[in-house]
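With one protein chain withheld, the remaining protein chains of the complex are depicted in position.
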Amino acid sequence: MKKQLKKTVQELEQPNVDLSVDYTAVDQEPQKQRPMGREYPLARNRMPEKQLFEFAEYKSMDAERISYSNYSYWKSVWQNFLKKKPAVIMSVIFILLIIFTFIAPLISKYTIETARIDYDKMFTSPNGEYWFGTDNMGRDYWCQVWHATRTSIFLAVLVAAGEIILGTIIGLLWGYVRSLDRFFTELYNFINNVPTIIYMTLIALMVGKSFLVMALAMIFFNWLSTARNVRNLVLMYRDREYNLASRCLGTSIGRILAKNILPYLVSVIILRLALAIPGTIAYETTLTYLGLMDVTRPSLGILLRNARTYFLDYPYLLIFPAGIVSIITITFYLVGNAFSDACDPRNHV
Amino acid sequence: MSEALRKTVDFEARARQVLSQVPLLSAKEVEVTFSLRGQKLTAIRRASLDLYEGETLAIVGESGSGKSVFTKCFVGMLDKNGSITHGSIEYEGQDLTQFREQDWLRIRGRKIAMVTQDPMTSLNPLKTIGKQIQESVELHQGLRGLAAKKETLRILEAVGIPNPEVRYKQYPHEFSGGMRQRVVIATAVACKPQILICDEPTTALDVTIQAQILDLIRRLQREQNMTIIYITHDLGVVANVADRVAVMYAGQIIEIGMANEVFFDPWHPYTWALLSALPQLGVKGEKLPAIDGTPPNLFNKIQGDAFAPRNRHALNIDFLEEPPMYEVTATHQVKAWLRDPRAPKVEQPKSILRLSEQSQKSEIDTGASHPHLDPNREALIEVKNMQVTFGTGRRKFIAVDDVNFTIYKGETFSLVGESGSGKTTIGRAIVRINPITGGEVLFRGERISGKISRELDTKVIRSMQMIFQDPMASLNERAKVDYIVSEGLINFHMYKDEHDRQDKVQKALQEVGLLPEFSSRFPHEFSGGQRQRIGIARSLIMQPEFIVADEPISALDVSIRAQVLNLLNDLKKSRSLTYLFIAHDLSVVRFISDRIAVIHKGRIVELAESEELFLHPLHPYTKALLSAVPNPNPYVERAKSLLVYDPTVHDYRVDKPVWEEILPGHFVYGNARELDGYRREVEL
Amino acid sequence: MAKYLIKRLLQSVITILLIVSAVFLLMRLMPTDYYFSEDELMKLTEEQKNARLEAEGLLDPPLVQLGNFLVRLARFDLGTSRRIQMNKPVVDVIGSRFEISMRIGLIALGIALVVGVVMGVLQARFKDRTIDHIGTGYTVFVNAVPHLVSYSLVLVFGARLLGLPSLYSVRKVQESSVLPIVCLALTSIAGYMLWTRRYMVDELNKDYIRLAKLKGLNSRQIMFRHVLKNAFVPLAQYLPYSILMTVGGSLLVEKFFSVPGMGPLLTDAISRYDTNVVQGCVLLYATLGVLGVLLGDLLMVLIDPRITLGGKEETR
Partner (left out) sequence: MKKLISLLLSLAMLLSVASMAGAAEITELHTYETQAREVETWNVLKSQKATDNNVMVNLVDGLLTNNNKGELIPAAAKEWYTEDGGATWTFKLNEGMVWCDQAGNVKAPVKASDWLWGMEWVLNFAKNDATNTSMPFQMVKGAQEYYNYTKELCDTEGVEAAKALELEKFSEMVGVKAVDDTTLVYTATYPMSYFPTVCTYTCFYPLSDGLLAEIGVDGYRAAEPATIWYSGPYIMESFIAGNEKVFVQNPNYFYASDTEGHKRFERIIIKMIESQDVAYQLFQTGELDHCTLSPSNLTTIYNNPSNEFHKNLVEARPTKYSYQIHFNFDKLFEDGTPDENWNKAVANEAFRQLWYYGLDLTEYLRTLNAINPLACVNYAYSANRVAVKSDGTDYAALVVAGQGLSYDSDTFMRYNPDKAAELKAKAIEELTAAGVTFPISVDYYIAGGNQTQLDSANALKQTISDYIGDDFMALNILTYVSSLSKEVAAAHKASIYINGWGADFGDPINFLSQETYGEDGAYYTNTYSFANNATDEQLIATYKEFTELTNAAHAITDDNDARYDAFAKAELYMMEHALCVPIYYDVQWELTCVNDYTKVYTPYGSQTYRYINWETNSDIYTTEDYAAFAAAAQ
C-alpha cells in the first residue's frame, strides 16, 4: 500500500500504451451486461477514508473495454420490429389469413371446383350454409373469396419479389458501374416516358393474359422505380470511404455490392417490397377492370370488379374481398414502415 | 515565457472585472435529459455556470461532453425529445427554464443569438444572403426597406465580406465556407444581441480561414461589446479567444477559470490529459501521453467521477463519489478530489509545464532516422508530373496538376493543404482509387498508374494500403469487425483455413490495441478512436509496406488523437512502414513527419524536411499556413500575427514557375524572380 | 445554355424516336390477320385481304415499313386512323380528345395540388397531432382500397345522393365533369399530401431552420418565409411532367365515366389494331414525357439558384 502511495506523477505520466497486456484474464470474465468502466471490489464501499484518498490501480485495457451488448444486427431488427405493436398484430392477422386461405376450403362445404351454379340460390346472403353468401350464379362465395385471396397474394408476392429482385440488381449495377449509367438511364426514360398500361395492353393482346404472362409483364415494367430508387441510394453510398477501402483491398465489384452496399439498402428494399405487394393487388384490380387479366382464375381483383356493379344491393359481395384487400394493404403498409425503421441501425439501442 | 508576451493579455485585470460583477446569466444545477427510444440519456448532469458581461467564455470539451446541449438551453433550442429536468437559468431576472415558445421569441436573437457549427447547411439555399441577413435586421432593429438594406450592407462589410452590394444579391452556394460562416455570423450580429453563442463556428473551416473568423469574432465583440460563449473542442482556439475557460466532461463542468489559470495551472486530471495530448506539446519520436478509452456512456448511471476509469491519477474515492467544486483561486474552480486536503499531493505533468514555458522547440535530433538523406535510400514511391482531372468538357476540373515527389522507404512523408487542395486526391491516385490523367506513379520503379497487369495489380494492392479520414464512414456498418478486418485476406485468399483467418484477425486487432473479442461485433459499438484502429488493422493484415494515411485523426476527439498517432508511430517502427500522411493540421504533421510537402490548389508549392519547413518556410503560402496554426498558449496565440496569403502576388504570365530544389531536400515552386528571393532569404 | 438546350432536345428527339420505333415494330409482330376486323375477316376473300395488305404496304419487311413510317413522320404525316374513326387523320382523332382529358386533368391536378399541399403543410406543421393522423389515415385509406372500389363509391354517392350525372356529357360539361375530377383528385391528393408532408418535415429538420429560429423568427414566419418554398422545390420538378401528362388522361377514370378523352384511346387503338393511332398516341405520350422532364429541369433552374443548366445531368 505504501508503495502505491509513493507512485509519482512522473511515473504516472508515462504514456501507457503497453500493447502486450495479457488479454486472457480479461477474456475469461463472464460476458454479461456490465456497467461502464471497471468492476470494483465491493470492499471499496467500506474503505476507510484514508484509503479512499489513495490512488487506485489503473488498467489501461479496462478503459478500452466497451460495454458488451451481444449485438446482432438482425436480432436487433427483429427486436425493434416486435416493439411496433400494430405492425406485429397486423402481420399475425396476415399470417393467419394466409394459413386460413388453405384451411378455408377444407372446412367449408364447397370448394372452388365443387361450387355449383344454382340460379335458385343466387345472391343468398351469408348464412350457415353459405358463410359468405353466394354470388350472381348461386355459387358459394366463401370458397371463391379464399381461393382468390390465395391467388392474389401469390401473384402479389411473386410480382413484388420479382420486381424488387430485378430492380435491386439493376439498380445496383446502374448506380455502381459508371459505364452502365447511360444505358440504364436511357432504358429508364424509354420505358418510363410512356404509361406502362400501354405496354401492358400490348402484351395482353399479343402474348396473352394468362396469370404467368401478366405477372412477368408486371415485373418487367415495375422494376423501374425500384431500380431508380436503388440507383440513387447506391450513388449515395458508392463513394463512401468504406467502399474505397474495399477497393483498396482489391474487393471485387460483386462483393462490394453484396457486402458493402446491399445491406444498407435493406430497409428501403423491404419498404418497397412491402408497398409493392398491395400495389400489385391494386394494379391487378385495375388490369382486371380493363379486361387485361385472365378471369378463369378468380382473384381478388376479379371479385372486386364483379362485385362493383351490385354492391349496393349485395354489399357483402364487395365487403369480403375489399376487406381482405384492405387488411393486406394496411398490413404491408405498417409492416413495411416498421421493418424499415427497425432496419435502421440508428434505431438500435 | 517572456514578460513581454505575458503583457499581450491582462488576464488579471479581466479576472478582477469578473469578480466585481453580478453574473449576466447564471445557470444553476442544470440537468438535461433526452429520451431516446425509451431510454433516458442525461446529457447535462447538474452543471452550473455564470456568465459575466463583456467576457468571452470558452466551453471546451470532447464530442458528447454536453457543451453544445448546455448552451442550447440558453436559447431554448433543445431538441424536441430533450428537456431541462432540474435547475434554473437566470437571465434578466427571469428563469429561462420556465419559458415557453412564445417567451423565447422575446429572447432569441434579440438578446441571445447563436452562430451554428456548419456554415454549409446553416443558410437557406434558396434565399439571397442579403435577404437572410436583412430578415434579422428588420426583425430586431425595426428597420424597413432601404434603411434595412443599408444596414445589411454595413453588416456585410463589417463581417469582412468584400463587395457587399454584389454579394447581397447572391445565394449561399456562391460563397465559400469561410464566407458563409461570415454570413451566419452577420445574421447573428444583425440581431444586435447581448450574448452571442458561437457553437464551434470554425470547426468545419481551414486553419487560415479559422484564424480570420476568430479575428472577426474578437473584433465584433470589441466593437459591439457583446458577451460571447465560445464552444469548441480545440484548445488552440480557446487560447485565441477566451477570457475564461470552462472544461466540460460527461455533462459536467469539471474545471473553470481564467484562461491563463486553466492553461498554465490546471488541476483536473482530465484537463491535464487534454493538454498533454496536444501534439504541439509532444516530443518528436516519443509517445504522446494519450487518454485511454472513451468517454462514458451517458445512458448509464455514473457513479463517482465520470473520468475515473480513464484517469491515471484516480483515487479510490473517485469511483465512489462525485467530487465537489474546489476553489483554486477566486476565479478558478476544479471538480476533482485531488484538490481535497486529504488527497495525496501530486504535481502537474511535465508537458503542462512545457506549455507555460512556451517551449515548442525544434528538437531535430531525437534519434529519428532520416532515410531521405541516406545516400543508399530506396525510393518507394515516385510521383512524376501527376495530373488528375474530374469531369469532362466545360465541367472539367483539374484537381491535381504537375505534382512531383518521391517517398523513400521508411519515412513519413506528409502532404499538407487546405480542403480542396487536392491532397486527398493525390493519396487516392497513388493507391489507384482515382485514375490519374497525366504523368505516372512508380512503385519500386515500376509504373503502377494506368493499365497494369493483373499480377502487378495484386502486388500493388497488397503492398499499398490506405487509412481513411472518417472512422465513422470508413467502416462498413453492416459487417462484423471480423469481416472488415479479414476482407483483404478473403480477396486474395491469404489464409490456410478458417481457423487461420480468425487467428490472423485477432492478431491484427491485438496489434492495434483492441481486444480480440471485438471481432464479433459491429462497428457502431466502437468509439471513433477504436474504429480508426480497426481501419488500421484492416490495412495491416495485408502486410503492406506503404500506407497512405488520409487525415487519420482529423475526425477524432483531442483525447483520442494521441492514441492513433502513437499507434501509427509504433507500427512504423515495428513493421518498418512508410507513410504518406495527409493532413491539414500542421501541429500534427510536425509531430509525426519526416518530410512535409505543402500543397495549394492542386500544386505542391513547397517541400522540405519537417523542421526545416517550420523554421524556414519560403513560399508565402507556407508562411501563411504556419502563421495560422493555433497555439495552445493564450499569450502566444494572441500575440501571433496572422499572415494572409494572396495568390495574386505571383505573376506567372511571362516568367513561368518551376519546381526547384533550393537547398538539399528543400523544394519550392516559383518563377525565377521568386526563387531568387527565396535563395536570398535562405542565405540570411 | 443554348448549346446545352439543343443537346438536350436532340437527345429527347432520339429517345422519342426510339420509343416510337420500338412500338412500331412491336405492333408489326402481330399477325396480319389482326389488321382486319372480325366482319372483314368473315366477308373478305383471301385475295381481297392480300390486296388490302399490299395496298397499305403491310407486306413489306418490318424495317422497310419502319423506314417509310419515319420518313412520313419527318413530314409530320401520322397517317389516318383505320378503325377508331375510319380514314380520319390521326392528328384529328387525337386532337379532339386530348383537350377534354387536359381540362379534367388540369382541374383535378389543381385541386389536388391545393388541397394536397395545404394538407401536407398542415400535417407537417402539426406533426403527430390530430390533423396529421387524419391525413395519414386518408393516405392509407386511398392506398388500401383499390381505386376501382373507391371510384364506385364516389359514383354511387355522387349520382344517387347529389344527383350528379354519372357519365360525362358534352352538353352538361360542368356538372358531368365533377365526378371524374373528384375521382382523379382524390387519389392524387393523397400523393401530394404525403410528399408535401415529407418534404416539409425534411426541410424543418434542416440546419438553416435552426438558424432562422435562432434569429428569433416565430414558427409561422419560418413556415412561410423559409420552409414552404424550399419544400415545394422537389415537388416543382415533377410539376411540368404532371401537367403535361394530364393530356394523357386517366385510363381508369375516363373509362369509368365515359369521358371521351385520351385515356382509353390508346388501349382501344391497340386492341383494334389501329396502328397509326397507336403510333400517334405513343408519339404524343413520349413527347410529353420527355418534354415534361426537360421543362422540370428548366423550372428547377429558375427556382433553385444552386442548379444551373448542364451543371448536372438530370434524369428522372
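Some notes on this structure:
Think of it as A, B and C in the order they're written, each chain with its own count starting at 1.
Everything that follows uses one rule, which is that a residue touches a chain if its C-beta (ideal position, glycine included) is under 8 Å from a C-beta of that chain, and two chains touch if they have at least 3 such contacts.
Since this is a predicted model, take the numbers as computed values, not measurements.
The chain that is not displayed touches the following shown chains in the complete assembly: A, C. In the complete assembly, the contact with the undisplayed chain comes from A:Tyr310, out of A:Phe154, A:Phe190 or A:Tyr310.
Set against the missing chain, the residues C:Gln11, C:Ser166 or C:Asn218 yield one that touches it, C:Ser166. The missing chain, though absent from the display, is touched by one residue of A:Ala217, A:Leu257 or A:Met293; that residue is A:Met293. For the chain missing from the display, the contacting residue among A:Met137, A:Leu212, A:Leu235 or A:Ala258 is A:Met137, taking the whole complex into account. Against the chain not displayed here, chain A makes contact via residues 116-117, 119, 122-123, 136-137, 204-210, 288, 290-296, 302, 305-306, 308-310, 313-314.
With the whole complex as reference, residues 31, 33-34, 37-45, 48-49, 51-52, 55, 80, 83-89, 93, 96-97, 155-156, 159-160, 163, 165-171, 255-256, 258-261, 264-265, 268, 271 of chain C touch the missing chain.
Just so we're on the same page, only the chains that are shown with their structure count from here on.
Taken chain by chain, the contacts link every pair, so each chain touches all the others.
Looking at A-B and B-C, the interface holding more C-beta pairs in contact is that of A-B.
Chain centres here are Cα means. That of chain A falls 30 Å from that of chain C. Chain centres here are Cα averages; for chain A and chain B they lie 41 Å apart. Between the Cα centres of chain B and chain C there is a gap of 52 Å. Residues of chain B touching chain C in their complex: 75, 77, 101, 105, 108-110, 113-114, 116, 118, 121-127, 135-136, 139-140, 171, 173-174, 184, 187-188, 191, 394-395. Chain contact summary for the complex, chain C toward chain B: residues 206-208, 210-219, 225-226, 229-230, 233, 303-306, 310-311. Chain A meets chain C in the complex at residues 185-186, 188-190, 192-195, 197-198, 201-202, 205-206, 228, 278, 281-282, 285-286, 289-290, 301, 304-305, 308, 311-312, 318, 322, 325-326, 329-330, 333.
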